[in-house]
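As you look at this complex, bear in mind that one protein chain is not there, while each of the others sits in place.
Naming follows writing order (A, B, C, D and E), and every chain is counted from residue 1.
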Amino acid sequence: MTTYLRSQGRAPDALRPVRITRNYTRHAEGSVLIEFGDTRVLCTASVEERVPPHKRGSGEGWVTAEYGMLPRSTHTRTDREAAKGKQSGRTQEIQRLIGRSLRAVFDLAKLGERTIQLDCDVIQADGGTRTAAITGAWVAAHDAVTKLLDLGLIDESPIRDAVAAVSVGIVQGVPLLDLEYVEDSSCDTDMNLVMTGSGGFVEIQGTAEGVPFSRAEMDALLALGEKGIRELIAAQKAALEG
Amino acid sequence: MTTYLRSQGRAPDALRPVRITRNYTRHAEGSVLIEFGDTRVLCTASVEERVPPHKRGSGEGWVTAEYGMLPRSTHTRTDREAAKGKQSGRTQEIQRLIGRSLRAVFDLAKLGERTIQLDCDVIQADGGTRTAAITGAWVAAHDAVTKLLDLGLIDESPIRDAVAAVSVGIVQGVPLLDLEYVEDSSCDTDMNLVMTGSGGFVEIQGTAEGVPFSRAEMDALLALGEKGIRELIAAQKAALEG
Amino acid sequence: MTTYLRSQGRAPDALRPVRITRNYTRHAEGSVLIEFGDTRVLCTASVEERVPPHKRGSGEGWVTAEYGMLPRSTHTRTDREAAKGKQSGRTQEIQRLIGRSLRAVFDLAKLGERTIQLDCDVIQADGGTRTAAITGAWVAAHDAVTKLLDLGLIDESPIRDAVAAVSVGIVQGVPLLDLEYVEDSSCDTDMNLVMTGSGGFVEIQGTAEGVPFSRAEMDALLALGEKGIRELIAAQKAALEG
Amino acid sequence: MTTYLRSQGRAPDALRPVRITRNYTRHAEGSVLIEFGDTRVLCTASVEERVPPHKRGSGEGWVTAEYGMLPRSTHTRTDREAAKGKQSGRTQEIQRLIGRSLRAVFDLAKLGERTIQLDCDVIQADGGTRTAAITGAWVAAHDAVTKLLDLGLIDESPIRDAVAAVSVGIVQGVPLLDLEYVEDSSCDTDMNLVMTGSGGFVEIQGTAEGVPFSRAEMDALLALGEKGIRELIAAQKAALEG
Amino acid sequence: MTTYLRSQGRAPDALRPVRITRNYTRHAEGSVLIEFGDTRVLCTASVEERVPPHKRGSGEGWVTAEYGMLPRSTHTRTDREAAKGKQSGRTQEIQRLIGRSLRAVFDLAKLGERTIQLDCDVIQADGGTRTAAITGAWVAAHDAVTKLLDLGLIDESPIRDAVAAVSVGIVQGVPLLDLEYVEDSSCDTDMNLVMTGSGGFVEIQGTAEGVPFSRAEMDALLALGEKGIRELIAAQKAALEG
Partner (left out) sequence: MTTYLRSQGRAPDALRPVRITRNYTRHAEGSVLIEFGDTRVLCTASVEERVPPHKRGSGEGWVTAEYGMLPRSTHTRTDREAAKGKQSGRTQEIQRLIGRSLRAVFDLAKLGERTIQLDCDVIQADGGTRTAAITGAWVAAHDAVTKLLDLGLIDESPIRDAVAAVSVGIVQGVPLLDLEYVEDSSCDTDMNLVMTGSGGFVEIQGTAEGVPFSRAEMDALLALGEKGIRELIAAQKAALEG
């Protein structure tokens, strides 16, 4: 196995520095800036006292997400989706993933007939925006739930567990944790893992960009990812206690 | 482990009957009706002597896919996307997946600056439409490539390997191969696997619909999926020889 | 008058072989594959227990239609309307025509406040897709009505008469019945007739593609069309009895 | 046959007063306000020195049309299509009809590679807006062609013949010429005829709104329409000479 | 200061001839053709017995406007917004301005829960279409209010004052009133003023097209504008009395 040198001497199994800043903006019920190295995503949680049609009258709430990138969060400018009049397929895939991931740890009956709307907006992109978004959105959702509890609108937290996400991939034959942009764009295999605080899998999405990957490679990636998730869950916990 | 009784006495590790009908319609360079039980998808491959902008002048071709469901392919009628004026997030996810899966086994340089456009249209849906689409699209693409070879437009096949896809999932605790609709809509975990003829992974997409899944469950699903893929690859081969 | 030789030795006043396959797919209340030679259209009828706003509270039902072509139903690939985000003017004209034609033989009061939604999707095109669609949609609607009667949801059939459609045209000076694609694209005059089982006109749409047509030519076309409609009505009847 | 009393004592076979005002606005190469009674349509012809893609390099020109209604041209306000973001199916049908009708009398080769763009905007609607639009658009197109001849941009007129249009219909069993709104909305059969100065048919579009119509009724309507067209052609000629 | 010669010997502080034709079309509750020289705008006022969501149940009404240009109202043809599927930013700015201007003189409570919808459609453009639109829309709204009073639907007029608008600008150093197109397209500064009958400012929108303008220039423009508005208010009054 060759040796791949990562920027800033990062080890293959190391996360980039993770920073979680709560109350980053004023208006949202939860507002978190999450940074995975140079990737910065603002995650806000808004509580709305209504639910989408398929939940009306069910007694259950809903958790959903939208995702966007500021036009110049990227190396070269990306067209503004609002100006183009449509969200790309990639944007839709990511926001559906964020929504499913958060719902996996919510007891929607305990939320009551209200919606937690998560908005994940990428301020600066350097790989891993969707995994940062999921990890930060959970903290923002937690803060919003705390507000609901403080206001007496709910008696019990609908959050059953933490959820976090990380990317893993194989670059020049080396399995790496938490790919940054330059690694992501040259990797052979790219995988995103979403897991809970108790170690269960919520989502696994792996794609061979170049040659197909083997079962052994998948096992190596899963091991790296599980390590990364544990550290992210710890960072979430620390942020909530901070 | 409880026992889950599948319709028509199907074993947990059995595919539904697979039928592949080539030359189903007349105009396309490749036209395949693929059936996984009651799921029927028409996959056509069209050769176009142009490439999208990012490939112009590269000497390389492109393979891409679109997916659609006839409005009454489903149990209750689904709104026609052309009438709504937009493709759903689900449709976009699926057609991006089909395109990536096919490109994974194509040598785009050998294709020359032309596009193979795959259209996967669901005539009747009973679960597994995206996996049937990938499996059928590969046969349609193969037929289109054969036409290009026969016409002398290319000298060598750009197809490096077969590719097929299957779903696996856990229903009432039982790992099952190739979910039909009633299973898919009640499963705890749903996973789609895309693999090559030589056994490499191209895509893995797993989602916990209910409780998160464990590593042991993932391993059981992967084993089932590998078995199903081998049988689908054999069916593709038989169809091409038939 | 010159002699125009049609493919497969077809006489100027002959329809192409008509095949009507009922119950072509499983989920719809009516599902008919109709073939006019190489033109194949899947017509499904879906019953929905709601009506559009202009019929709410009226006690009357509604019958409406949508039309689409699979991208590679045509000789060269046609862009997918769902991907373009809009239906073409031609598509809208055709689906409005199908809807009007079917409503002409429906007693909407006897249908009750429900909608029969007809979906006509062209699997393979070789001219005459709109006339095949109308002819097949009527059979699908009839099957849907039979289901409503069987379920006791209505007491009496709202269908007053059969309705069918056929194209006629003048090619190289020769009036022809039921144009196939190669004839349609070279004709001077193209006319679509929609008529009832009792011989009344529901729609007539004639267009001079090249030189304007005379009253005498119109009369010749109408005579051809009336003959074709009689045969199509007979084919519908046979299919329902079959 | 019952007697149907028309407004202002109009005879069943009489047109409403037709007024054609040329040079109604200043900027267009042809600008005609045409009035069929209370129906007022502004038809402008704009010459553009370019052609759509399918005519590029062909040496031929193009004639095309767009149609619109001012929101309060109608009895109750109609939503503005620009604000809704799409043209209705009806609008598209009408503008396609206008375009086909005008092209039927144009020799596109003599026009050279330029486009005559016709805009037909309904200022006030009282039935027959599409027939007034076609009749007025021909005069506007004629004025634009005269400008091209005067400027020496073309040597010979590409206009082969006049074209005009009129509606006919059956109201309470009485065949009527040139329906006004109150007649149009209560008629059993509605037919639009587009004919040339030399009496050829360019388009016939007939629809049974209520009961299907018979061949004898069609013949009566055609006779009425032919009479109306002759009078409209005369009015066009008078306007051009005026 | 240089002397700028205006067309037709117009003085720098003179309006173009203003013509206000009431009841220009038949169906609308108010219908006014207003002409500022060669600029002609049709302003209709439609009364609708409903209000937008933010006014429901408030007891108050609403006044709103839409604006459009016929495609060949302009020197060279402008694309039809309905065909493009969206209103331009300019159109939206103008219709928002018209709506705000009219609402500034309406007592919405006295209007009751109904909407006056103003449609301002430019038939011919020669500069100042938005100011003509506001000035004409007020007359159309006044006529609609008179109808509401005559029908006894309201007891008291909700119109508190007149409102009119005019453009002013600096061309080659000369402050001018009521710019026509050729002046507007070459001016250094362009300003639109909306004022009430009692001389209050409702809107001021000034833009330096070339060099920024000074406070002294602004004062000169304001003086010109106030003069123009007084004359327009007088013309409105005369039209209502006419």
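The working rule: contacts are C-beta pairs under 8 Å (C-beta built on N, C-alpha and C of every residue); 3 or more make two chains touch, one makes a residue touch a chain.
The structure displayed is predicted, hence computed values, not measured ones.
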Neighbours of the unshown chain, displayed set only, are A, E
Specify the residue from the set E:A14, E:L149 or E:I204 that touches the hidden chain. E:I204
So which of A:L42, A:L179 or A:V194 would be touching the chain we can't see? A:L42
Filtering E:Q92, E:Q172 or E:S186 for touch with the omitted chain leaves E:Q92
Positions on subunit E contacted by the hidden chain, ascending: 86, 89-90, 92-93, 95-96, 100, 104, 191, 195-196, 198-208, 211-215, 218, 222
Of the residues in subunit A, which ones touch the absent chain? 25-28, 31, 38, 40, 42, 44, 46, 48, 66, 68, 70-77, 80-83, 85-87, 91, 117, 119, 121, 123-125
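Throughout what follows, only the chains that are shown with their structure count from here on.
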Could you grab the centroid distance between subunit A and subunit B? Build each centroid from C-alpha atoms only and quote it in angstrom. 28
Between subunit B and subunit D, the Cα-mean centres are separated in Å by 51
Subunit D touches at least 2 other chains through residues 86
Building nodes from the protein chains and edges from chain pairs that touch, which of line, ring, star, complete or other describes the result? line
Once the touch criterion is applied, which pairs of chains come out as touching? A-B, B-C, C-D, D-E
